[in-house]
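Can you keep this structure in mind? I'll have questions shortly.
Of the protein chains in this complex, all but one are displayed in their positions.
Every chain is named by a letter (A and B) in the order it is written, and numbering of its residues begins at 1.
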């Protein structure tokens, strides 16, 4: 990883405060908005079809997350996604629970086809389910290691012309050829709801300031991992973890990056 | 209470990490998911009719909570509930605000009739409103003590062939004949939104690992009460209470149970 580029991207988010639109799930909306604010971006949560074209037209990145999907919300995602695609606004897709039901898998494949996201970020099971429909996910948690999903990620990246990010003990970021690994983080992050969703939103913020999709995605995951790792060491349990994580995102600087980036 | 069974159930949740589906209200989704994760269970929030049968078929317990109900969500609850009933998957119902409006009371009675929940958990007012339609609830907070609702709870338990749990200063868990009392907790818990909803979700997790419905429900309420009691003593106000509560759920062990269970 290019440490200087990572620091530059972080500062760019803080200086430009890019507007990042999220059509995401009910469970994590508050966390996602707070994480984007703590990082320095400006989140907007909006999903009404009546305002989709106008709203998406003014944002710098679009985050689509199917966590608590229903048909009306998917329609809005498609509408926002097509608007973003036409305007050249980068899109990140979070395929929450792909593989758990065919409705989830099919919706993701439709969003990939119709909106052409720049980045797809999921856990190992979810990424594999998007490539092989025989893969079954246990709810929204991964049942495979991130490394065992790497081949699927490369395949998906080529098929979808997107960067694919697998979160896990090691995060893999690939465009189908190159692979960047991020080795920061903590297992405690898997016990706080919405940490994956937050990672996806942070990718959106970094895409808004860096047009090199692979690098921007890796930089977002590195910030996520470092903030997660530091906050885990300070936390008695997952309640304080959630709080400390936002604090670390708010204060993270060159110093923490230099000290913690592996 | 059987302390050994309580500890066994807690360990079983942590080892098996049962998948608990929640169709619940927007206000508490994040807390509910985090509480289940902190305890060791694996939460899934999903409500789309298109995936209900497939999703509910793979879970180990179903939590239905009408806090921010609307017709579409109630339809999904019915669909999930009937699927769970057919498959023998235990259901817990949280009748949030029953008695405040006839829509809430009627919806609960319909869910009880059509889905036959194993457990119904509410505050005193809510439980009484399900038995006597003349009872009026002040919003979602109870206006009666838990003990004054005990007769209603016993009656409801028999009528609905369910275990009924009344939360309050003392929690009562009854199958209509036997009554278990849980005397842990703190009044500060009534000042944090969604603590009742969290209790209902924890009952779901315990039902997933213990088929003795009465015992499983009492064990969930005991863990809830102990974690609430410990966290209240550490908290300056309700903000830190919410955080400390999740921490305690995450770390609670035989030691805390032996020291605090009344």
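Just so it is clear, a residue touches a chain if its C-beta (ideal position, glycine included) is under 8 Å from a C-beta of that chain, and two chains touch if they have at least 3 such contacts.
Only a predicted model underlies this, so the values are computations on that prediction, with no experimental measurement involved.
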*Taking the entire complex into account, which one of A:38, A:100 or A:182 touches the absent chain?*
A:38
*Specify the residue from the set B:23, B:100 or B:150 that touches the hidden chain.*
B:100
*Mind pulling the chain A residues that touch the left-out chain?*
19, 26, 29-30, 33-34, 37-38, 42-51, 54-55, 58-59, 72, 242-251
*Mind pulling the chain B residues that touch the left-out chain?*
25-28, 30-31, 67-71, 97, 100-104, 138-141, 191-194, 235-240, 242-243
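Just so it is clear, only the chains that are shown with their structure count from here on.
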*chain A to chain B: how many Å between their CA centres?*
32
